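Note that one protein chain of the assembly has been removed; the remaining protein chains are unaltered in position.
Naming follows writing order (A and B), and every chain is counted from residue 1.
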Amino acid sequence: MSVSIDQIFVSGKRWLLSWLAGTPDWAIQIASSLINIFALLAVFLTLFALMSVLERKILGRIQNRYGPNRVGPFGLLQPVADGIKMLVKEDIVPVRADKIVHFLAPVLIAATAILALGIIPYGRNLTPFTIDGGILFFFAVGSTTELAVFMAGWGSNNKFSMLGAMRAIAQMISYELPLVITVLPVVMIVGSLTPDTIVAAQDDYVFGFVPRWFVFTPWGATAFILFFVSGLVESNRTPFDVPEGESEIVAGHMTEYSGFKYATFFMAEYIGMFAITGLATTLFLGGWHAPVRALEFIPSYVWFFVKLGALLFVYIWLRGTLPRTRVDQIMNFAWKFMLPMAFTCVIAAAVWHYAGRGLRGWLWSLVVIAIAYTALSIVLDTRRKFAPRTYRFAE
Amino acid sequence: MTVTLQIFLIVSAALFCIGLLAALSRRHAIFILIGIEMMLAAANLNFIAFWRFSPEPHQPTGVMVAIFSIAIAAAEAAVGLALVIAVYRHYRTTNVDQFDQLKG
Partner (left out) sequence: MNSAAFIVIGILTLAAALAAATLPKLMHAALSFAVTFLGIAAFFFLLGAEFVGLVQVFVYIGAVAVLIVFTILLTRRDIEKDRGFNWSGVVVAIAVFGGLIWAIFKTQSLSGVAPEMPVLTVKHIGEVLMSGYVWPLLCVGLLLTAALIGALILVMEERK
């Protein structure tokens, strides 16, 4: 019973494809891909709509107000109203803009965001596209976002757009290094770049009750926190949302976009967020595995989306709690703290492996990380926390 | 039409010559770099194609050479673009015809 519920989407797809029996192979292949794409888009666009209203409601609660509650029951139809508003708005293209680049930027950014979703295993046998180098594919596609952001900034021919794009690219490049390097220990330990293999390696329990997720090892926990913070930066979320800091540069690279193009940017940002939290779940939180053996009867995709939802809630929580950081603080943090700590994770994972992957390895890798963390905090403590700022400008 | 090694070589030759065209006829330093990168990529395409059509494709020699070549091309692009910026600071131009003094 529970197996059939767990595999309901897989058997549903098989049933749909059985209509095509007798047609040539390539037709079945195309139909199979199209079903995957439709399912992916349906799920994540719904999740985007849900997230946009839930975020506003949770933020409202954090700020001691109600949030949207006028449209539909509990304000749940708010995204429909927002969508209609965005659709009927006038689409303005600045006269001096580079029309082609201005048009292509939102297309590219949405396409890359959706592509990155394709390699994440959402449940048992529920990976839309299995590639041998899936993790590499994720980052290869994700790095294209920088070019899209730049196209938006440059194509708009507006100084705020350009400044926002420059800020966005600077912080994305800086945090891409820790993001990629914190994935390295997991890839090293599993010995594979395929997300399915990584999830399979986190099956089973230690001592019968602690799940073998990588977040429960010292290097895994450190890497997870670093990955999460880098993910915050990559998806331009508070406290790292300087690229679109409203009080400074209007809306960053999205300043000159209106109507549906703006909505596309908005959607791409959220879908990028889902992709990066989904990857964090896959890499460190055991993917679709249940946390307790007794709860394994609940379908695997439910567990995946529960973990995804928990991480997304932390994103919203941070947005409601933390103020915006300064650009130079973000950069210093990336190069002086995040990058050395990410490399420490790689070393700690190697120590864990060579000390036998057991309790001894656990303690030794904890020692490695503690030493690196203490050394970094001593070195980076400048003891002049309130010294006057020095400003440096680009030419 | 079956895809043979010959067709891959023709495509990569065309790519190489377009790169050569960019490197030789444009006067902007960045265009020249783009042309050089394109020529390197054409060479990479040749390596991969020769590897795939070789009688022993289970030995990934061509793939290895391509990987190293990509790494070296990245280093070359970084240094080249840094040079462009440094020269631009000095001469206020990126037109290679105007870089005609050796004395800094």
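A few comments on the model shown:
FYI, a residue touches a chain if its C-beta (ideal position, glycine included) is under 8 Å from a C-beta of that chain, and two chains touch if they have at least 3 such contacts.
Since the structure is predicted, the reported quantities are computational estimates derived from the model, not experimental observations.
Only one of the listed residues, A:L40, A:L54 or A:M166, touches the absent chain: A:M166.
Residues of subunit A that touch the chain left out of view are 98, 100-101, 131-133, 136-137, 139-144, 146-147, 150-151, 154, 162, 166, 169, 173, 176, 191-193, 394-395. The chain not shown here touches subunit B at positions 1-11, 13-28, 30-31, 33-35, 37-38, 41, 44-45, 48-49, 51-53, 55, 57-58, 60, 63-64, 66-68, 70-79, 81-86, 88-89, 92-95, 97.
Basically, only the chains that are shown with their structure count from here on.
We define each chain's centre as the mean of its Cα atoms; on that basis subunit A and subunit B are separated by 33 Å.
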